[in-house]
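Starting off with a structure, shown below.
Note that one protein chain is taken out, while the other chains of the complex remain in position.
Which chain is which? They are A and B, in the order written, and residues in each are numbered from 1.
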Amino acid sequence: MMSTTRTTARRRPTDDAPVIRAALIALAIATFALLIAAPAAIVLVGAFRLGIAHFAHAIADPSALAAARLTLVVLAYAIPVNVVFGIGAAWSIARFDFPGRPALLAALDLPLAVSPVISGLVFVLLFGARAPLGAWLIAHHTPIVFATPGIVLATVFVTFPFVARELIPAFASLEISVDEAALVSGATGWQLLIRVTLPSVRAALISGVALATARAAGEFGAVAIVSGNIAGRTNTLPLHIASLYNAGDTTGAFAVASLLVAVALITLAIPTRWASDR
Amino acid sequence: MTPHRRRRRALPGLPLALSITATGALLFIIVPLATILVTAARLSRGRFAAVALNARALAAYRLSLVTALSATALAAPLGLLLAWVITRYRFPGRRLVDALIDLPVALPTAVLGLALGAAYTTTGWLGAPLANLGLHVAFTPFGITLALTALGLPLVVRALTPILTTRPFDTEEASAVLGATRWQTFTRVTLPTITPALLTGAALTFARGIGEYGSVVFIAGNMPFRTEVAPLLIMTRIEEFDDGAATAIATTLLAVSLALLFVIARLERHAAVRAGLRPRTTQ
Partner (left out) sequence: MRTIVVVTSFTIATSFAIALAACHSAHTPESGGSPHLLNVSYDATREFYRAYDSLFATHWRERTGQFLTIEQSHAGSGSQARAVIEGLPADVVTLALASDIDAIADAGLTDTAWSTHFPHKSAPFTTTIVFLVRAGNPKSIHDWPDLTRPGITVITANPKTSGGGRWAYLAAWGAAIERTHGDSLAARAYVAQLYARVSTLAPSTRAATTTFVERVTGDVLLTWETDALLAARVLAPGAVEIVAPSVSIVADPPVAIVDKNIDAHGTRQLATAYLEGLYTPDAQALAARSFYRPTDTTVLATVASRFPALPRFTVDSVFHGWRDAQRAHFADGGTFDQIESAAHVAP
């Protein structure tokens, strides 16, 4: 946080009184503790309630490993799609004017307002056995629902605008003179994108990817509807956690969840390290 | 910041970028939403009303709205507090708090719900002292609000941090030099500047909260009419093979949330123009 570096030691007119400052800090820390730190702590503590052996058993379980693998596969498909779309959307929306631009911009916010349960439902409506398209696909051995493609699609839908929303303001704040200079020097559009634009929005891009990844890896409602809950095949990590909980194995559920908490903690540490303008 | 969007051909790449955007928007925004509307439209008006406007559905919408709005009302000031404290002050642990603010959004929703559920039951770490005070959290609407507030805090903080780190110190100093108290400076100078961002964060919190399923279902009581949120009702209808009812309820929920989001967007634009931040088009 660049703004918190004080250049003078003297108290400036825009500083708050020490008492106020202390009170606000205390209140903020309390909020943080109760709403943000508490859940993470509970998961970590609950994971080890029955000892290390139980913890290791839950994590090394083949279903858990398969769930982790499926989550990674979903990410491998969903994140690139989001990034490609995000760059395309930011490039066109932030730098050009075209008919339908406001509508497109508004449309980008729609997936955020749609409940994940609805997104899952949509894919069952389109690709379930009772839909004409779905029946045809199943008959030709390419099922979408209750298989990986359905899970990927549902995840893509839920995380769709994340990268775009971060990149659009970032692209819009770039100086066109830089682009013009590059073009005048003979850069092609691709070179402009890769050598000039993207590095300038690196922070926003990383932030968008981090957000999308976190949401994609953690999505539960949408995937619960399109997955078949087939242990070892169509359970993502969140589904596996819920499955453990529903089977009565709360400690196992927390054990796998604690892995995700650890991953989240690591993921959160990275953007603040690399990002230059946050 | 020179507006440069109107240069149609000066910059390359429009056709390709637009193709990507259009394809994506078509496949992943238009088609899904159209599917919902078409499926809901197949119901007769009477049936639509019977499944989407019956007492149980109305109770569910009400609960979803109330909890989402309450969560927004809580997350906005608390998020502002957190963002303020992180960007303005130094204190031991600031870096940690700053890094971990995003935790509720980085965790799977189910994990957040399970954890909050475990913490706030009457025998949980936090639920026990509250229960002694007569406050029950788990399985009550307050529990739902709590979960949604936790989800909303990072959204609000993220929306506010950019503007809080670049806000006009000069204007604030000028205001202070001219004799305004800190409070006056805050309310007359700072607050209007950050209100648009605050409203954006609020809108995101509301949108997320009204549709949230994973974190709510593990802490809510899921009692019809009492603690059943609209997404759960949709899920129940799906499991009853009633896709028509599910989509009808989904459509209604969508209409309500979009209407409210539109209002918030309007407010935001108004506040931005007043603060002199926004020239003419949407960001």
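Throughout what follows, contacts are C-beta pairs under 8 Å (C-beta built on N, C-alpha and C of every residue); 3 or more make two chains touch, one makes a residue touch a chain.
Quick caveat: nothing in here was measured; it's all calculated off a predicted structure.
The chain not shown here is touched by just one of A:A64, A:L110 or A:V124, and that residue is A:V124. For the options A:L27, A:A106 or A:A231, the residue in contact with the chain missing from this view is A:A231.
Within the whole complex, the absent chain has one touching residue among A:L65, A:A247 or A:I266, and that is A:A247.
The chain not displayed touches chain A at residues 77, 124, 128-130, 134, 137-138, 141-149, 152, 228-234, 243, 245-248, 250. Seen from chain B, the chain kept out of the figure touches residues 14-16, 18-20, 22-23, 26-27, 51, 54-56, 59, 62, 117-118, 121-124, 138-139, 217, 221-227, 235-236, 238-242, 245.
Assume only the chains that are shown with their structure count from here on.
On the side of chain B, the complex with chain A involves touching residues 1-2, 4-8, 10-14, 16-21, 24-25, 28-33, 35-36, 39, 78, 81-82, 84-91, 93-95, 97-112, 114-116, 118-119, 124-126, 146, 149-150, 153-154, 161-162, 164-166, 169, 172-173, 176-177, 182, 185, 204, 207-208, 210-214, 218, 230-231, 234-235, 238, 243, 246-247, 250, 253-254, 257-258, 261, 281-283. On the side of chain A, the complex with chain B involves touching residues 1-4, 6, 12-14, 16-17, 20-21, 24-25, 27-29, 31-32, 34-40, 42-43, 46, 81, 84-85, 87-89, 91-98, 102, 104-119, 121-126, 156-157, 160, 168-169, 172-173, 175-176, 179-180, 183, 188-189, 192-193, 210-211, 214-215, 217-221, 225, 237-238, 241-242, 245, 250, 253-254, 257, 260-261, 264-265, 267-269, 272, 278.
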